[in-house]
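One protein chain omitted, others in place.
Here the chain labels run A, B, C, D and E in written order, and each chain numbers its own residues starting at 1.
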């Protein structure tokens, strides 16, 4: 009983995944902060074959004035996939998917940034996906959080983008491209590593309540690992060390 | 000698129309005011199979400032057909037809609303066609007039949308879908029932001067009937009665 | 060894061009100033079969305010080809080509107009191509310069649009449609006739350094001729004479 | 961008109206004189330029081969559009087509289309496969009032002088486009309280609603449109309708002259 | 356009929350009552109207014939979109689809699509050549809070009552669209610090983040979405998830009633 397109096998006989990972093992993650000189803060996250870059500008005056908020900064996020980031070229410009991701990512970041400190201002967060192999919205959230910290924007916590899903009726951590295409569910979340809260949540597919709980458990475990890599990238950056 | 696509018969041998109406008989009309709680004023007009809903917001500050008029309110009309309102689905969004109807409808409403009373302000009128079977612009005008009255906007008169046309060389009142598709002319107008003036006028097809006069006579007759239904709907609304 | 599509002959055996012109001979040019009553300044340039019309409005207040410059006027150029100006109809609206030409034409005109005299203001230059047979951007620049002068806008020099190119390995002045389609290079420039400076420069194709120098020599020669026609058009205009 | 009310202009126009006079000395039903030129654009298959006072418009006709609509396999198509670009006047701004330009194009389009002057069947080349699409593009170059009538005249004159470029498209020999009538538009503007024909820009600025009437060769109505704020009485319509009949006959003659017949 | 903080409203909502009360007197997990009507739009092949307090939405289903995607020659397609046009409330502005309307449409779409209630294979007419495209359009007419649940209910009710118009397209006899489940959305908003079900417009204005949960017939999750500023704990999710299960069962019955089975 499989979702997706049917008879595609995604698990080996020993229960490991096609790329050899265990069910609760994520793809290798590396992070570098401060990579774009023009930006006030920036970061690149490589997660498996994904490459996500985030740039932060601001706080700056919010204009047009109608987007201003009297009591806080607005966070203006653009999640964008480069035309060459996917197997089939994507036409430049936004689509419905990228607009939705931009909206909920902005709302997730507003939940951690101390936006009350900058009334009437705007913080721009640009997320550019240079290579996409499933999981880009999560890599983008992680990159954005590091870029915000790199820009010196005060936050009450970092936020870590992670996803678990379901393939062949088995809950697994961090779906890759094939698992995403032929899998049964995906649960991307944005976790606040210190408070344990969730500021980003999407899900589609089919998950029983128990499967949901297991997937969420994997997500929290992975968030802890990625959080360490984020902190390490920021420390290297502030110590002047380069990766 | 017929217009449209040729040999479609639109009149029965006894001179009545395919749906049994007489040449100067309009489709049944019913009107209900105050149907949309979020709006300042609203109305639904059912005319035959047409369903037109109008919502009014305002008067409110006109922005951007460049649309403001120093001496009067501007009336901002959007006539929109819902994607499911027609036999073939319509792509959401405006097209050239809806933009033209919106423009001339706004100008017709400006002719009855006491716009001088609200300098620099804006009154929004949203006309949504939920089911379309010929004659929607007229039903929309009627709905807009009732919605404006429901919103308490002062007007020097109501305005009634009615249309006559020509089928099989015969002038008839209130074309239905088949008559519109295969007919020879259509003359939609917006009549001020108390002053007898005309504030909305379009026409296409072929009408001799005499045919024009007869069509206009039918229109005035129908406007009187619809006017009574409009007044009745508003009275029911203000007496707290529900349809 | 030919560029373009190969075996199209563009030079006669005597070295003259298909339309009988010599290599350094331009198409006939005629210019009329003040042809559009609604504009503050206007001009029509006919060059061979090309018809370019320019209208100038302003200086006027620059809005929205974000386009204002504190120390000078901005010049807002729209180069547009009418739908019927070419063999195959063009869809109305701007495309990438017209946007690029508009940008570099505006920058060329800013180089001659005394923009410092009108801080925070805007000068609109509308270039409409009514018939296009190669060389329209140059005819448009010439028309714009005459229209600016006709509008009484102070300039430090006129600017003349001219182009040379290469066909059958031969440098020639002022390519016509066939020469443009099947030729090897095009070098359109905007020359300041009094100072000898260049304020507009584009080029594509293949030119050796020597060919470039010869093409530029032709351009300067032609600019001198066109300049006289421009001055003549302006004189006729100010003397109240009509062409 | 706040528009001041042209109160003084309105007062002056009302005063003139009382004396049955107009601001430029014309009679109430006089035009400024239509200047029509045809065959004036090299790449258009039919073209016309109309100068009407300070108003200047061009129209150009182009043809394209298309596949007919499945439900009308033997019919070609006609499309008429108008561009009211910033070249036309200080008040016009760049951007997507304005409601004004859409209305202008559609009113001209309906007048021509509904007159039946183009037999759509005559545009068929191979039934179900190949028909002509005829496109009339109108370009307003200078607006000093009454662009509707100028555009309507330019459009029908361009159409009546168009040559179908069959050779270029490899579908036979070039031939004159058969146009069976000459629909003409006449526009009236309420100025100083009463309607006048062929309003200038100033009269439009200080005036109220406009009525556009397109009449065919037999004097039948093919298109009506009321624009702008204002309401009129049936009696007023009767009055301008009679004038429209006369003016349309005159302009129809002007078009015929330019065709050389 | 500067928005004032509804500070007083937030304070009042927080005070009420302490007393476990709501501004309109409802219990924390009560809805305002869903009023569902189906078959209410003449030209739609399936339609529904939902009234929920002062919130009014319509959904309509249309069908079209399409060529299937080359890699899925035997599958039709489903598309669900929502329009949040200016009719819906004072705060909505004209223009291209807002992020709000895109999110709304996509969340409803995912809930229906991922539940698997439409068998895409059942929409195939001729493999590789002709399949049905099913389009659900949602029209929000009046927004006084919780449009997500109203739209989700209208969409699935319209779909479950839709008739495939095969005769009009000449591909067989009209038949009921087979829909194998009834995915239902339940939305929770943080108001005064704690989550409530079916928030009103006022509660949304003075509240924080929303969580949208779509559950299928078996109580499985098919779509989750968190919107707006705010973060929640796993324990909070567990609490609302249990409520969602109950509410979805109730609404699934309401849909079944309207189908008459």
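Rule of thumb we're sticking to: a contact is a pair of C-beta atoms (placed from the backbone, for glycine too) under 8 Å apart; a residue touches a chain by one contact, two chains touch by 3 or more.
A quick note: this is a predicted structure, and the numbers were derived from the prediction, not measured.
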Tell me the shown chains the invisible chain touches, ordered by label.
A, C
Given the contact definition stated above, which residue among A:26, A:39, A:62 or A:215 touches the chain not shown here?
A:39
Across A:82, A:155 or A:231, the one contacting the chain not displayed is A:82
Which listed residue (A:57, A:182, A:200 or A:218) would be found touching the missing chain in the intact complex?
A:57
For chain A, the residues touching the chain missing from this view:
35-40, 42, 49, 51, 53, 55, 57, 60, 63, 78, 80, 82-89, 92, 124, 126, 128, 130-133
Residue list for chain C contacting the dropped chain reads 65-66, 68-71, 96-97, 99-100, 102-104, 107-108, 110-112, 187, 192, 195-209, 212, 216
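Going forward, only the chains that are shown with their structure count from here on.
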Chain groups still in contact once chain E is set aside, others held in place
A | B, C, D
Based on mean C-alpha positions, I'd like to know which chain lies farthest from chain A.
D
Inter-centroid spacing, chain E versus chain B (mean Cα positions, whole Å)
32
Whole-Å distance, chain A centre to chain C centre, using C-alpha means?
51
Give me the residues of chain C that touch two or more other chains.
63
Residues of chain E touching 2+ other chains?
1, 97
Can the chain contact pattern be summarised as a line, a ring, a star, a complete graph, or none of these (other)?
line
All pairs of touching chains, each written as two labels joined by a dash
A-E, B-D, B-E, C-D
